[in-house]
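== chain A ==
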Amino acid sequence: MEEVLFFGAAIGALGGAIGVVAMRNPLYGVLALIVHLFSLAVLFLLLSSAFVAAAQVVVYAGAVMVLYVFVVAYVGGDTESAWEPIPGQRFLAPLMGAALFVELAIAVLASSLLALGTDGPDVKAGFGDPAEIGRLLLERFLLPFEASSILLLLAAVGAVVLASRREVER
Partner candidate 1 sequence: MNIEWYVVLSSLLFAIGATGILIRRSPIVILLCLELMLNAGNLALVAFSRMVGNQEGQVFALIVMVVAACEVVVGLGLIVAIFRRKLPLDVDELRELRG
Partner candidate 2 sequence: MTNSLLWTPLLFGVIGLFLPRRAAGWWAVLGTVVTLGLAIALLAGFDSGAAGLQDTVDVEWIPGLGVDYSLGIDGLNLFLILLTALVWTGGTAFAAFREQERPHLFFLMMLLGETATLGAFLAQDLLLFVLFFDLMLVPFYFLFGAWGSDREGGPTASAATLKMIVYTLIGSLLMLVAAIATAVISADGGHLTFSIAALGEQGLGEGSQRWIFWFFAAAFLVKMPAFLLHGWMPDAYRAAPLPALAVFSGVLAKVGAYGFLRVVLPLFPDATIQFQEVVLVIALASILYGSVMAFTQTNVRLVAGYSSVAQLGFITAGIFALRADGADGAILQMVNHGLVVAPLFVIVAILAERSGTEDLREMGGMAMRAPVLAALFLIVTLATLAMPGSANFIGEFYILNSLFDSKIVFACVAISGVAMSAYYALRLYQRTMHNRKPEGIESREIGWRDGVVLAPLVLCILGLALYPQLILKRTDASVQRNVAGLSDTTDAELARQRGRGSEGQSISVSSGPSESRAAAG
(Lines give C-alpha, C1' and ligand atoms only; values in the text may rest on other atoms or scores of the structure.)
Protein backbone atom coordinates (compact mmCIF):
# COMPACT_ATOMS: atom_id res chain seq x y z
CA MET A 1 0.00 0.00 0.00
CA GLU A 2 2.69 2.42 1.09
CA GLU A 3 4.82 1.58 -1.92
CA VAL A 4 1.97 2.32 -4.24
CA LEU A 5 1.37 5.68 -2.66
CA PHE A 6 5.07 6.50 -2.69
CA PHE A 7 5.57 5.69 -6.31
CA GLY A 8 2.42 7.44 -7.32
CA ALA A 9 3.40 10.56 -5.46
CA ALA A 10 6.97 10.35 -6.65
CA ILE A 11 5.86 10.11 -10.23
CA GLY A 12 3.53 13.03 -9.65
CA ALA A 13 6.29 15.11 -8.10
CA LEU A 14 8.72 14.30 -10.87
CA GLY A 15 6.13 14.89 -13.51
CA GLY A 16 5.27 18.22 -11.99
CA ALA A 17 8.89 19.20 -11.74
CA ILE A 18 9.63 18.23 -15.31
CA GLY A 19 6.49 20.05 -16.35
CA VAL A 20 7.73 23.22 -14.68
CA VAL A 21 11.01 22.99 -16.47
CA ALA A 22 9.63 21.91 -19.81
CA MET A 23 6.42 23.90 -20.26
CA ARG A 24 6.99 26.80 -22.63
CA ASN A 25 4.13 28.77 -21.15
CA PRO A 26 4.65 30.06 -17.60
CA LEU A 27 1.00 29.49 -16.75
CA TYR A 28 1.30 25.81 -17.48
CA GLY A 29 4.48 25.83 -15.48
CA VAL A 30 2.58 27.17 -12.51
CA LEU A 31 -0.06 24.51 -12.87
CA ALA A 32 2.61 21.81 -13.12
CA LEU A 33 4.14 23.14 -9.94
CA ILE A 34 0.83 22.81 -8.17
CA VAL A 35 0.72 19.14 -9.15
CA HIS A 36 4.24 18.80 -7.87
CA LEU A 37 3.38 20.40 -4.57
CA PHE A 38 0.39 18.18 -3.98
CA SER A 39 2.45 15.10 -4.64
CA LEU A 40 5.03 16.37 -2.19
CA ALA A 41 2.32 16.81 0.41
CA VAL A 42 1.48 13.15 -0.03
CA LEU A 43 5.09 12.21 0.47
CA PHE A 44 5.18 14.29 3.62
CA LEU A 45 2.20 12.39 4.90
CA LEU A 46 3.96 9.15 4.15
CA LEU A 47 6.85 10.46 6.22
CA SER A 48 4.39 10.92 9.07
CA SER A 49 4.57 14.68 9.13
CA ALA A 50 0.97 15.68 8.86
CA PHE A 51 1.34 19.32 9.78
CA VAL A 52 3.97 20.02 7.17
CA ALA A 53 1.83 18.36 4.58
CA ALA A 54 -1.08 20.51 5.54
CA ALA A 55 0.99 23.67 5.50
CA GLN A 56 2.30 22.66 2.14
CA VAL A 57 -1.13 22.46 0.71
CA VAL A 58 -2.43 25.62 2.34
CA VAL A 59 0.56 27.92 2.05
CA TYR A 60 1.87 26.83 -1.26
CA ALA A 61 -0.85 25.37 -3.31
CA GLY A 62 -3.11 27.98 -1.82
CA ALA A 63 -1.53 31.35 -1.31
CA VAL A 64 1.72 31.33 -3.24
CA MET A 65 0.35 29.77 -6.36
CA VAL A 66 -2.43 32.25 -6.51
CA LEU A 67 0.17 34.99 -6.37
CA TYR A 68 1.94 33.38 -9.28
CA VAL A 69 -1.20 33.12 -11.28
CA PHE A 70 -1.98 36.77 -10.73
CA VAL A 71 1.46 37.92 -11.79
CA VAL A 72 1.47 35.68 -14.83
CA ALA A 73 -1.89 37.04 -15.73
CA TYR A 74 -0.62 40.60 -15.17
CA VAL A 75 2.57 40.42 -17.19
CA GLY A 76 1.06 38.10 -19.73
CA GLY A 77 2.44 34.62 -19.89
CA ASP A 78 3.82 34.70 -23.40
CA THR A 79 5.78 31.61 -24.34
CA GLU A 80 9.54 32.08 -24.60
CA SER A 81 11.36 31.23 -27.81
CA ALA A 82 13.62 28.20 -27.99
CA TRP A 83 16.52 30.37 -29.09
CA GLU A 84 19.58 29.93 -26.83
CA PRO A 85 21.86 32.94 -26.71
CA ILE A 86 24.52 31.55 -24.40
CA PRO A 87 26.96 29.30 -26.25
CA GLY A 88 27.25 25.87 -24.71
CA GLN A 89 24.53 26.47 -22.16
CA ARG A 90 22.02 24.14 -23.80
CA PHE A 91 24.58 21.39 -23.83
CA LEU A 92 26.11 22.03 -20.42
CA ALA A 93 22.94 22.67 -18.44
CA PRO A 94 21.48 19.17 -18.60
CA LEU A 95 24.93 17.75 -18.11
CA MET A 96 25.28 19.78 -14.97
CA GLY A 97 21.88 18.67 -13.75
CA ALA A 98 22.83 15.07 -14.35
CA ALA A 99 26.13 15.56 -12.60
CA LEU A 100 24.38 17.06 -9.59
CA PHE A 101 21.94 14.19 -9.38
CA VAL A 102 24.64 11.57 -9.77
CA GLU A 103 26.84 13.13 -7.13
CA LEU A 104 24.00 13.56 -4.67
CA ALA A 105 22.76 10.05 -5.34
CA ILE A 106 26.21 8.60 -4.84
CA ALA A 107 26.52 10.59 -1.64
CA VAL A 108 23.28 9.09 -0.41
CA LEU A 109 23.82 5.56 -1.60
CA ALA A 110 27.47 5.33 -0.61
CA SER A 111 26.65 6.74 2.78
CA SER A 112 27.41 4.38 5.61
CA LEU A 113 24.49 5.67 7.67
CA LEU A 114 22.62 2.51 8.47
CA ALA A 115 19.42 4.39 9.22
CA LEU A 116 19.14 5.35 5.59
CA GLY A 117 18.35 1.81 4.69
CA THR A 118 15.48 1.62 7.13
CA ASP A 119 12.00 3.09 7.27
CA GLY A 120 13.24 5.09 10.22
CA PRO A 121 12.67 4.24 13.86
CA ASP A 122 9.27 3.67 15.25
CA VAL A 123 7.97 6.97 16.44
CA LYS A 124 5.44 7.59 19.17
CA ALA A 125 1.98 8.53 18.07
CA GLY A 126 1.54 12.20 17.34
CA PHE A 127 4.88 12.54 15.68
CA GLY A 128 4.60 15.47 13.35
CA ASP A 129 1.17 16.43 14.62
CA PRO A 130 0.37 20.14 14.88
CA ALA A 131 0.66 19.96 18.66
CA GLU A 132 4.17 18.61 18.58
CA ILE A 133 5.32 21.01 15.91
CA GLY A 134 3.66 23.93 17.61
CA ARG A 135 5.41 23.10 20.88
CA LEU A 136 8.74 22.96 19.11
CA LEU A 137 8.07 26.24 17.36
CA LEU A 138 7.31 27.98 20.61
CA GLU A 139 10.02 26.36 22.69
CA ARG A 140 13.13 25.41 20.80
CA PHE A 141 12.56 27.38 17.65
CA LEU A 142 10.95 30.46 19.07
CA LEU A 143 13.51 32.79 17.61
CA PRO A 144 13.44 31.50 14.05
CA PHE A 145 9.72 31.57 14.25
CA GLU A 146 9.64 35.22 15.27
CA ALA A 147 12.42 36.09 12.86
CA SER A 148 10.53 34.56 9.98
CA SER A 149 7.60 36.76 10.84
CA ILE A 150 9.81 39.82 10.55
CA LEU A 151 11.12 38.38 7.33
CA LEU A 152 7.61 38.16 5.98
CA LEU A 153 7.04 41.76 6.98
CA LEU A 154 10.16 42.88 5.19
CA ALA A 155 9.24 40.91 2.12
CA ALA A 156 5.86 42.55 2.07
CA VAL A 157 7.41 45.99 2.39
CA GLY A 158 9.79 45.10 -0.36
CA ALA A 159 7.04 43.97 -2.64
CA VAL A 160 5.26 47.26 -2.04
CA VAL A 161 8.41 49.25 -2.69
CA LEU A 162 9.05 47.45 -5.92
CA ALA A 163 5.62 46.98 -7.32
CA SER A 164 3.67 50.01 -6.10
CA ARG A 165 3.15 52.79 -8.62
CA ARG A 166 4.47 55.73 -6.59
CA GLU A 167 4.93 59.35 -7.72
CA VAL A 168 8.51 60.21 -6.78
CA GLU A 169 8.49 63.58 -5.07
CA ARG A 170 11.27 65.85 -6.19
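Just so we're on the same page, a residue touches a chain if its C-beta (ideal position, glycine included) is under 8 Å from a C-beta of that chain, and two chains touch if they have at least 3 such contacts; residues count from 1.
A quick word on the picks: all candidates are chains of the complex that A comes from, given by their letters.
Every value quoted in this text rests on a predicted model; they were computed, and no experiment measured them.
Of the numbered chains 1 or 2, all belong to the complex, but just one touches chain A: 1.
In the complex of the two chains, the chain A residues touching candidate 1 come out as 2-3, 6, 10, 13-14, 17-18, 20-21, 23, 26, 29-30, 33, 36-37, 40, 43-44, 46-49, 51-52, 55-56, 59-60, 63-64, 67-68, 71-72, 74-75, 77, 80, 85-86, 89-90, 92-94, 96-98, 100-101, 104-105, 108-109, 115-121, 123, 127-128, 132-133, 136-137, 140-141, 144-145, 148, 151-152, 154-156, 158-163, 165.
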